[in-house]
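The structure follows.
Removed: one protein chain of the complex. Kept in place: all other protein chains.
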Amino acid sequence: MNTTWKVTTVAQRAAEALPAHPWIASGYLLLGVAGIGAFVAGLGLAMIYAERKIAAHFQCRLGPMRVGWHGLLQTVADMLKLLMKEDIVPAQGDQLLHLFAPLLTFLGTMLAIMMVPMSPILQVADVNIGVLYVTAVSGFGVLGILLGGWSSNNKWSLLGAMRAGAQIISYEISATLALLVVVMFSGTLQLSHIVQSQADGWWIWRAPGVGLVSFIVYLIASTAEINRTPFDIPEGESELTAGFHTEYSGIRFAFFFLAEFINMFIVSAMAATLFLGGWMPFHIGGFGTLNHAMDLIPPGLWFAGKTGFLIFLIMWFRWTFPRLRVDQLMRLEWKILLPVGFANLLVGASFVIFNLYFFPWH
Amino acid sequence: MSPDDLVAAVIAIESGVAKKDLCDRLAVNVLPETLLKFMQRLHDDPQLAFDMLYTHTAVDYPVENRIELIYQLYSVKQRHYLMVATSVKRDKPEISSVSSIWRIAEWHEREVYDLFGVLYDGHPDLRRLFLDDDWKGFPLRKDYKDDFMLERPE
Amino acid sequence: MSIRVTTLDEKIHEIPTNESPMASQEYFVNMGPQHPSTHGVLRLVLKMDGETVREILPVLGYIHRGIEKKGEHIGYRQFVHLTDRLDYLSALANNWAVSMVVEKAMNIELNDRIQTIRTIMAELQRIQSHQLWWGVFGMDLGAFTPFLYGFRDREKITTILEETIGARLTMNYIQPGGLMFDIQPDFAKKVKEFISYFKPKLEEYETLVSNNVIFEQRMKNVGILDAATAVSIGTTGPVLRASGVAHDLRKDEPYGVYGKVQFKVAVGSVGDSWDRYRVRIEEMRQSIQIVEQLIDNIPEGKTLVMKPAIKIKLPAGNYYSHIETARGIFGVFVVADGTDRPYRIHLRTPNFNNLWAVTVTAPGWRLADLVTILSSLDIVVPDIDR
Partner (left out) sequence: MGVITEKLPIYIEPMPGGSMVLTSMDFMINWAHANSLWPLTFGTSCCAIEVMMAAGASNHDLARFGAEVARATPRQADLLVVAGTIVKRMAPILKTLYAQMGEPRYVIATGSCAISGGPFVFNSYTTIRGVDQLIPVDVYVPGCPPRPEAFFYGLLTLQRMIKEGETVRKPGIRRKPVMAALPEGITIADIQAELAALLDRNATVNVPQQCKERDLDEP
């Protein structure tokens, strides 16, 4: 049988240590909070740098070169400058909402990143309604965008915010449908259990056809959910000057900017966890030798590789596709993705009932 | 249609239409009052079929106290070109607008009003095209004086 | 004579609003002088109902430098250098138009070498201009990469032209009576190298944009300009030809050596943004063919047939000549009074007429389509304001 992985999250360690010595428990909690903060900051800087360099090499140019070796410190300079920038709140705008809108978007991101199972030990918390929790919490993002767009007292940002509202809410449906398929196969909502359920093989190929279709539907829907091209109509650069964050400058624009990149990480992490087996190495059923060979690569690396590839894929979208129009975007969701999602769910359900998938494990 | 019988046909349309000399292409002079009817005929007559107005501009002659209006027409069907010129008095420059015949005339006429001050009767939306609405004077007139403009020291 | 002069504010309030209680409230938006997709300082006052554009009111004058007023105070040779600043993407064609007017007026006979070099230069500039349009068109529709691919190839032509002419953008190369300099000895070799480099790249353009489903959806029958309106609006160049009217000065009034060269005029059928896109891509191919036919046998001869006198005096009279630039017909109308300065010089610029096609085609479409239509008309704003 394959090696079984023992999952211990930071929250569990804190809970175990609580009765005996509360200081260690609060130390663990502090570690969890600080860890997320550092991880988000470091990841944001790395991803913005990666985006600029990948974009440059896609477009036959060099990208940032002068700031540090090959522009490594470029994003540090950008973030520091954004901190220093004067923070402008429009006079006629709704000051209070304008101040807190980016925090709402960032709140949604921070809450969601706690659940991501990066490796058996590297997971901050693990609740038994994992998938439901992540999709629910990612709803805060659209709230922040709507408030930000409306409170900036600027027609362009209002247009951008309305577009964002319509787009994100409608694409959440087909994203959730795609996730439901995997939840049916793995039987649980808990993220770490979903990963362990893929010990015999990743759901993308283990559920023949159904897994792949729901992976593609999820990828499209999640690209729309995080406002990335070809669905970046809320901040359509060439139409709405800068979409919903037209009136934001300085640190609060940095929140929107960072939230977009961390959302990209969360979305590709979820796709990797549910469809590509998260930190689970590549196994094929009882094929012992291959499984053990694959186990040599530590699980954390597996997760990083899968998520990295998906992030690269989403960035690749940005530099090849143009922007869809609002009505084309809605038509794609309601008339194409939704029916495909429901049909996929039905087919998936029948596979589960009649155990028609590889290495049925119930 | 060869140039000679084109000019003959054009002159035959209206009384008071004369061939304009000193031009490198076909040109005719027209009286301002008969301009609209003349242009309508040029546009509708299948033989002439001047369906495109290349451009409409004006030339200011302060000495002769007149502003000459130039219409350069072209027929996409017949592939021939004609320039129509007419003159209006400098102090009361009013003429009927041809924007009912060619849509583009509406904006060319707005430009000529903006820079020369020629008023167009029947123009749907006569206002300044390039300069601010409260701009004093018409810049392309020869006697336009402006404290902002630097003259090149001769 | 009922003549009423209105102002911008009166005109904005005159625009009819939808009064029925069921309709959503319409509002005005300034797609202002500083906007990423107005290619310069064009201000469009839009009356919007939610996302759809009901009415467009272009407001101009934000780059009106009064070039025609300045033309009355400088000589003919000096005016050539001013036309570079009009439509800076077809500077050579503009120079050629002014030189052609002066040469016709003083009936100067040019030898074949000058005509051939002028034609090659004008066609290279047409390819260069279409490359920039293709890049910016992709950027306006949301894909940033075409802009950089277009500019990467455009730089190749810019370096070839720069070696001969010395300037990258404002050429001032074609002067009345010939050319400023003779072409470099390895000019023909370099142009041939560029052509062999650019042909596969044109296929790359096709795969990146033309065969991309989203581009097709964004362009197919968006902003339809039928033939009759196109002619009555006076549009020329690719915009008119996309509507099905095959009016191309290089065929109707051949100048330079266009008479002796075989090339097809690309004509569209429906007149939507997709046709305008296809016509320009086809024109790039035709321009390559023209340059290929001419580049090998450039006749020998002098490149300047009259003395480089500054004081060119035109005999009194009205002169008009025009030329086919990348955006349409650029005409120069000169009223000369015998001195060395024109009494009046008027420029018939293609972009001025092409702009108004937006007010006819865009109402009723969405904001994203307005950007597509505006970009498919390929407008250069300083050319409108002069």
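In order of appearance the chains are A, B and C, and numbering begins at 1 in each one.
Basically, contacts are C-beta pairs under 8 Å (C-beta built on N, C-alpha and C of every residue); 3 or more make two chains touch, one makes a residue touch a chain.
The structure displayed is predicted, hence computed values, not measured ones.
Within the entire complex, contacts from the absent chain reach the displayed chains A, B, C. The chain not shown here is touched by just one of A:106, A:218, A:253 or A:357, and that residue is A:253.
Only one of C:36, C:75 or C:244 touches the chain withheld from this view, namely C:36.
The missing chain, though absent from the display, is touched by one residue of A:77, A:96, A:301 or A:336; that residue is A:77. Set against the missing chain, the residues C:54, C:85 or C:104 yield one that touches it, C:85. On the side of chain A, touch with the chain left out of the figure occurs at residues 52, 56, 59-67, 71, 73-74, 76-78, 80-81, 83-88, 237, 241-242, 245-251, 253. By the touch criterion stated above, the residues of chain C touching the omitted chain are 32-36, 40-41, 61-67, 69-70, 72-73, 81-82, 84-85, 88-89, 132, 147-148, 151-152, 154-155, 158, 168-170, 304, 306-310, 381-382.
Remark: the residues of chain B touching the chain excluded from display are 130-132, 139, 144, 146, 148-152.
The rule is short, and it goes like this: only the chains that are shown with their structure count from here on.
Judged by the touch criterion defined above, the protein chains link up one after another in an open path, with no loop closing it. Taking the mean of C-alpha positions as each chain's centre, the chain lying farthest from the centre of chain C is A. Chain A and chain B have CA centres that are 64 Å apart. Between chain A and chain C, the centres computed from C-alpha atoms are 45 Å apart. Residue ranges of chain C in contact with chain A, taken from their complex: 27, 29, 35-37, 51, 138-145, 148-149, 152, 208, 212, 214-215, 217-218, 366-369, 371.
By the touch criterion stated above, chain C contacts chain B in their complex at residues 1-8, 11, 60-61, 64, 66, 68-69, 73, 104-105, 229, 231-234, 245, 247, 252, 316-322, 329, 331, 333, 335, 343-344, 346, 348, 352-353, 356, 360, 385.
The residues of chain A lying in touch with chain C in their complex are 55, 58-61, 155-156, 159, 163, 229-230, 232-233, 236-241, 318-328.
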